[in-house]
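First, the structure itself, so that you have it in front of you.
Of the protein chains in this complex, all but one are displayed in their positions.
Order of writing sets the chain letters: A and B. Residues in each chain are counted from 1.
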Amino acid sequence: MAASGDVDFRTRLQDWLPRLVLAPSFAVTLLFVYGFILFTIVLSFTGSKMLPRFTWVGFENYEKLFALPAWNTAIVNIAIFASLYIVICTAIGLLLAIFLDQKIRGEGVLRPIYLYPMALSFIVTGTAWKWFLDPGIGLQQVMRNTGWESFTFTWIKDADYALYTIVIAAVWQTSGFVMAMFLAGLRGIDNEILKAAQIDGASNWQLYRRIVIPLLRPAFLSAFVILSHLAIKSYDLVVALTGGGPGRATEMPATFMYSYTFTRNQMGIGASSAVIMLMTIAAIMVPYLYAELKEKKA
Amino acid sequence: MSAATQDTAVSTGSFTRAFLYLVLILFALFYLLPLYVMGVNSVKPLTEITGGNMMALPSVWTLEPWRQAWSTAQIGVEPTGLKPYFLNSILMVVPAVAISTIVGALNGYVLTKWRFRGDTWVFGLMLFSCFIPFQIVLIPMAVVLGKLGLAGSVPGLILVHVVYGIGFTTLYFRNYYASFPTELVRAAMIDGAGFFRIFWRILLPVSGPIAVVSVIWQFTNIWNDFLFGVSFGGTSQPMTVALNNLVQSSTGVKEYNVHFAGAILAALPTLLVYIVAGRYFVRGLMAGSVKG
Partner (left out) sequence: MGFLDIRNVTKSYGSVEVLHRVDVAVEEGEFLVLVGPSGCGKSTLLNMIAGLEGISGGEIAIKGRVVNGVHPSKRNIAMVFQSYALYPNMTVGQNMTFGLEMHGVPKPEREEALSRVAKLLQIDHLLDRKPGQLSGGQRQRVAMGRALVRNPDVFLFDEPLSNLDAKLRVDMRTEIKKLHQSLKTTIVYVTHDQIEAMTLSTRIAVMNKGHVQQLGTPKEIYDTPANVFVATFMGSPAMNLVPATVVMEGGVPHAAVTDADGTPRHLRFSQANLAAWAGKPILLGIRPEAITDPEGADRKSANIVALANRVGVTEPAGSDTFVTMQLSGKDIVARMRADALVAPGQVFDFAVNMEKAVAFDPATEERIAP
């Protein structure tokens, strides 16, 4: 409010108070988020080892990073993990949501069962699946005990398959949430549109494929954004389930960053890997948030 | 999301319906499986797990693994059980949740009812901070906590969780207050109420539902956090880190039953919140992802 002339003190205070109240949060965000991002970016161009040192090395860390087999494994792993995780979660979520939307008796019981894993820590999830998939005591042992002597399931110990156990646990944890997002989307669709399509002679299959699923576009977009964001950040689950192993088989960017920075004393390289992670997430989140905010303003 | 099932125009035959129920129930079993495994194996003696069937009910029921997990299990180098870490988590979670929720409420109030030029930018910058990979702030945060003398302490963890939590709490309250009529604020201004009085007397009394959402969201997130805990926990590690140490310890016999009991202990608070207030939990999840 740009009032001219003699503004009384209280009004002037009232004008500034809101901004004063918001200022600490904003300052904290600027410092602890954007300042820190800047700091990490700067570090990624320095030769820091165990402690931050500001000796400029240019793009050396990035060159080293992409030459490291461990980082390349991490990139390949995150690509496989993220695609499987997103696709399977979306498929299961959509399937469950569509099925649940058929006036299912007991929806009130089923829905919370699908969703509760989202309330758990990834460490808990990791612990449960780690031992359940352990060949010595878990699923394999159970099947053999029940008489299927030749049953083998050793993925979690197998460098070629361990990654997929992370997919299983991650899907278990979040697919219910994706279901909830799609269900909300389905419930938001005008029933008269469905009735009109049926009068037009669409079968159930056509109804979903041609009308309903296209209408769920915003839910697909949200699911994609949230899931990719979760996938790139995934650290806890890997640590709890496989610890990045066997060997380096399930190394991810998040675990890579942590070990290079804090246990291998390669802070410069760790910082550069964090910058790559940030850029990847920003490439997905910034356009999404921008569109959401703009839409709300309109 | 409404609790009641809505009328859907799609009609299905009885064979299809049987199939629907079958699939839905199979998935329910899939989601319940780990909980069942944790539950039954936490009340068995270890020999029944290593030598027996993980899916079977215990033949000897025992609460010993729970007692061990709580008070005597080896965490790192100390045989303290998870108890002190549980306490750490509580001491960390309660203030962090309270502070971030109050700050978020005030921010949301300012951003909707006292708008100023550039407020959308301020909000956008705060919102984006919810979605950064926290790896990008780990190194400078470690430096700053060290400088502040807060490294490895509960107050340090509180600070971290408040800083990276206010983006979300602000989002919740902003979206909630956005639908609160601005005319009420104007009426209160004319009535002579100031900035804080309007917040306290007019907005806060109707903020119950969103406050619950915010508290639950923050509680779940902070309780379940591992990355900050393991990075900055030092001697004040939270529950998740302790559980991981317990499970990953490479010395001695693996006491699976104790691990499972510990995992349930770590899951219990958030699980309880989910059971008691699942509705708000889901609302928080949705508001944090889809539109507000």
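Simple rule for what comes next: a contact is a pair of C-beta atoms (placed from the backbone, for glycine too) under 8 Å apart; a residue touches a chain by one contact, two chains touch by 3 or more.
Every value quoted in this text rests on a predicted model; they were computed, and no experiment measured them.
*Asks:* For a quick check of understanding: of B:I75, B:L145 or B:A188, which residue touches the chain that isn't displayed?
*Replies:* B:A188
*Asks:* Across the whole complex, list the residues on chain A that are touched by the chain not included here.
*Replies:* 1-8, 10-11, 14
*Asks:* Provide the residue numbers of chain B that touch the chain removed from this figure.
*Replies:* Missing-chain contacts on chain B: residues 181, 183-184, 186-193, 197, 201-202, 205-206.
By definition in this document, only the chains that are shown with their structure count from here on.
*Asks:* What part of chain A is in contact with chain B in the complex they form?
*Replies:* Listed in rising order, the residues of chain A that touch chain B are 10, 14, 17-19, 21-22, 24-26, 28-30, 32-37, 39-40, 43, 52, 92, 95-96, 99-104, 107-108, 110, 112-132, 136-139, 141-142, 145-146, 172, 176-177, 180-181, 183-184, 187, 191, 194-195, 198, 204, 207, 218-219, 222, 225-226, 229, 232-233, 235-236, 239-240, 243, 253-254, 257-258, 261-262, 267, 270-271, 273-275, 277-278, 281-282, 285-286, 289-290, 292-293, 295-297.
*Asks:* Quick check on the complex: what are the chain B residues that touch chain A?
*Replies:* The contact residues of chain B facing chain A are 1-3, 5-12, 17, 20-21, 23-25, 27-28, 30-35, 37-38, 41, 49-50, 52-55, 103, 106-107, 110-111, 114, 116, 120, 122-129, 131-141, 143-144, 163-164, 166-167, 170, 178, 194-196, 220, 223-227, 230-231, 240, 243-244, 247-248, 256, 259-260, 262-264, 266-267, 270-271, 273-274, 278, 281-282, 285-286, 289-292.
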